[in-house]
Structure formats: structure tokens, C-alpha cells
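First up is the structure itself, then whatever we jot down about it.
Note that this complex is displayed minus one protein chain, with the remaining chains in position.
Chain lettering (A and B) follows the sequence in which the chains are written, and residue indices restart at 1 in each chain.
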Amino acid sequence: MSRIVIYLPLFAAIAIGLAGWWGLNPDRDPNAVPSALIGKSVPVFDLLAIEGIQTAGLATADILEIDGPVLVNVFASWCVPCRAEHAVLTRMVQEDGLNLVGINYKNDPSDAAAWLAELGNPYSKIGSDRNGRAGIEWGISGVPETFIVDGNGVVVFRYVGPIQTDAALSSIRQELAQADEDTP
Amino acid sequence: MIRLICALLLVATTALAVEPDEILSDPNLETRARAISVNLRCVVCQNEPIDTSHAGVARDLRILVRERLTAGDTDDQVYNYVVARYGDYVLFKPPWKPTTYALWLAPFVIGLLGILAVVSVFRRERARPQTTPDLNAEEERQLARINEITEDRTP
Partner (left out) sequence: MIPEIGQFALTLALMTAVVQGILPIWGAARGNAVWMHSAVTTSSLQCFLIFIAFGALMRSFIVSDFTVVNVVENSNSLKPMLFKVAGTWGSHEGSLLLWTLILAVFGAAVALLGRNIPTSLKARTLSVQAWISIGFLSFMLFTSNPFDRAFPPPLDGNDLNPLLQDVGLAMHPPLLYIGYVGFSIVFSFAVAALIEGRVDPAWARWVRPWTLAAWVALTGGIALGSWWAYYELGWGGWWFWDPVENVSFMPWLLGTALLHSAIVTEKRGAFKSWTILLAILTFSLSLLGTFIVRSGLLTSVHAFAVDPERGIYILGLLVLSIGGALTLYAVRAPKMELGGLFAPISREGGLLLNNLLLALATATVLFGTLYPLFLEAITGEKISVGPPFFNASFIPIMLPLVALMGIGPFLSWKRADLLGVYQRLKWVFVFAMLCGLAVWYVQTKGPALAVLAMAIAIWLLVATLREWSLRIKLGQVGIKDSLDRLRRVPRSSHGMTLAHAGLAVCMFGFVGSSAWKSEEILFVEAGTQIEIAGFDVTFEGAERVQGPNYVASVGVLRVERNGRYVTTLRPERRSYPVAQSQTTEAAIRSTPAGDLYASITEPANQEADGQWTLRILYEPLVGFVWLGSLMLVFGGLLSLTDRRLRVGAPKRKTQIVSPPQSLEKT
């Protein structure tokens, strides 16, 4: 018995050391928080369209209506990385036939309209979230964030940050393909 | 690796945590709101509650908490509302569930281990063969007197 007690501090130190070593993995982001929505159905929200543009507003029903996986992208004109991401998203819509909808987060409608006029509008629907409440429903903490909803209306994936790198792009494509398969 | 959190940049430098325009007129509700905000973690900050955080999302959540309280939710319902959207990460008080049993029970388990260790050491010492012979009554009295005189209570 006392043998075990004497070795206890060493065992504890080894356990802490292993945890520390695991924690130092460069791929691990200590600040990353997993989304609470994964595996649950699309959150309930209803947003009007951005004033001044033709694209319709976005609500839960709209997402559920769409056949197949949907990419929900949260963006804003004051968000610098969103510009770079925009080009990637546009390409995905053109090349992969992606179903893309957007949530315009805490954006002045005229600013948003000007931004979309300048860069183009790949979104089939955009909801204007002026006070950020819809963002809270999606559990976002910043912009840009992107969600994948499968054909059954279940949120299956969240990507935090701009989809810019090849790695990010392939990861998104992979998840989309997976979501496609899982849908009957 | 750095997440670009634009919302934070926009509002961070001007707000000072709880703003007067957020405060509810009902003091009881406001007290509850403050207590809840202190226990909810700001998801974009480095370990701060939404009560003292400058972030935009924190302010939104503070307002949300007050709305739910005004709508009649209990404290638990408010917490559950936020957790449903952000996960257990936002709770500063870890919930009591299978993955946190170890955490909450740790103080008791470690305390018990400590007591057991002490008891086993005591037993071991007591079982040690006595090498000094017993004293007779006269010697006991002398020893007691000596101990009394030389009692050392210095630290």
C-alpha cells in the first residue's frame, strides 16, 4: 500500500506531462470552442432581406426547403477576411453547384448592398441580422463563420474563420460530400 | 491560427462591460441578471465573464439574459438557453454530468486518500517494536516533571 502512495506523485506528474504534451500539438487551437449545434436541427430564426437588394430574406423554413446540403455563411462588409472568402464561395457556387445562403451580421444595409454590388452576390437568400440575435441562435462568436446543414435539416459542420486556404476548402468539400451521402 | 474576430474589434475599445442602458428597472431581476452574467463565459475572450467583457457578443448575451429573465425564465432556464447555443463551455460552474463527476468528486476522493495514507503511516509506526524499556511509576513521575519544565512551545 505504501509503495503505491510513494509512487503516486510520480504517476500524477506523468499524467500531467502526457496531457501537456498532447496539448502542445500545433494543430490544436486552445481557443477553439466546438459548436453546440452539431447534430441538432437548424436553429429557429426569421430574418428579413437586406433593404435595397432583390435577394429574399432568410428563415429556418427556407433552409429546410432546399434539397440537399446547404452552406450557411455568416458575413459582414466590415469584416476584412470575408472579402477573400467571398471569391472562394462564389467559385464553389459556380463550380460545385453549391446551395449557398447568407446571414448578414450587424451590417448597415447600405454598406452591405454596396459590398455585394462590388463583389457580386453568390447567395440565393440573405437574412439581415441587424442586432445579432440570429447570430446568437447559431452560436456564433465572430465573423466569418460557415455552417453545413444536410438535407434533413441537421447542422453537421461548422467552420470558424474565412474559407481561404486549400486545406479549408477541401475540408468543406469533404463535409459537403459526406452530408450529401448521408441524405437519403 | 488566429481567429479573426471582427465583432470584437468593432466594439471592444469603447464599452465598459455592463452598460447603464442594459440595466433592468426591476432590481431583483437585475441582481439575478448580474449573477448569471458573472457565471457565463465570454466565448471570444481569454477567460472573462460576459459581465465584465468588452466584446460585442458579450453585450448581446447580457441583453439576451435580461430579456429571458423579463420573459419569466428561471435562472436554470436562462443558463440552458445559452448552453443550447454555445455548449457547456460558457458555464464557469461545470455542470454535474458523467464527464465532470471526477472533477466534483476529486476533493472528496483526494481527501479520503490523504486520510487513509495518514492512518496507514500511523499504524506502521505503532507496529514498530518498542526498543525503549517501560518506566516504573517513580521514573514516570520524574519524566512528567522534566517534560513540564522543558516544555517547548516555540515554533
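Quick note on the criterion: a residue touches a chain if its C-beta (ideal position, glycine included) is under 8 Å from a C-beta of that chain, and two chains touch if they have at least 3 such contacts.
Quick caveat, the model's predicted, so the values are computed rather than measured.
S.K.: Among the chains present in the display, which ones are touched by the chain that isn't there?
M.R.: The chain that is not shown touches these displayed chains: A, B.
S.K.: So which of A:S2, A:Q94, A:S110 or A:S170 would be touching the chain we can't see?
M.R.: A:S2
S.K.: Please identify, in ascending order, the residues of chain B that touch the omitted chain?
M.R.: Residues in contact with the chain left out: 11, 13-21, 23, 39, 41, 45-49, 52, 59, 87-95, 99-100, 102-104, 106-107, 110-111, 114-115, 118, 122, 124-126, 128, 151-155.
S.K.: Touching the missing chain, which residues of chain A?
M.R.: These residues of chain A touch the chain that is not shown: 2-3, 6-7, 9-10, 13-17, 19-26, 30-34.
Here is the rule we use: only the chains that are shown with their structure count from here on.
S.K.: Need the CA-centroid distance for the pair chain A / chain B, whole Å please.
M.R.: 33
S.K.: Which stretch or stretches of chain A touch chain B in the complex?
M.R.: Where chain A meets chain B, its residues are 1-2, 5, 29, 31-37, 43, 76, 78-81, 105-106, 131-133, 135-143, 160-162.
S.K.: Inside the complex, what are the residues of chain B that reach chain A?
M.R.: 1, 3-8, 10, 43-44, 46, 56-57, 60-61, 64, 83-87, 89, 117, 120-121, 124
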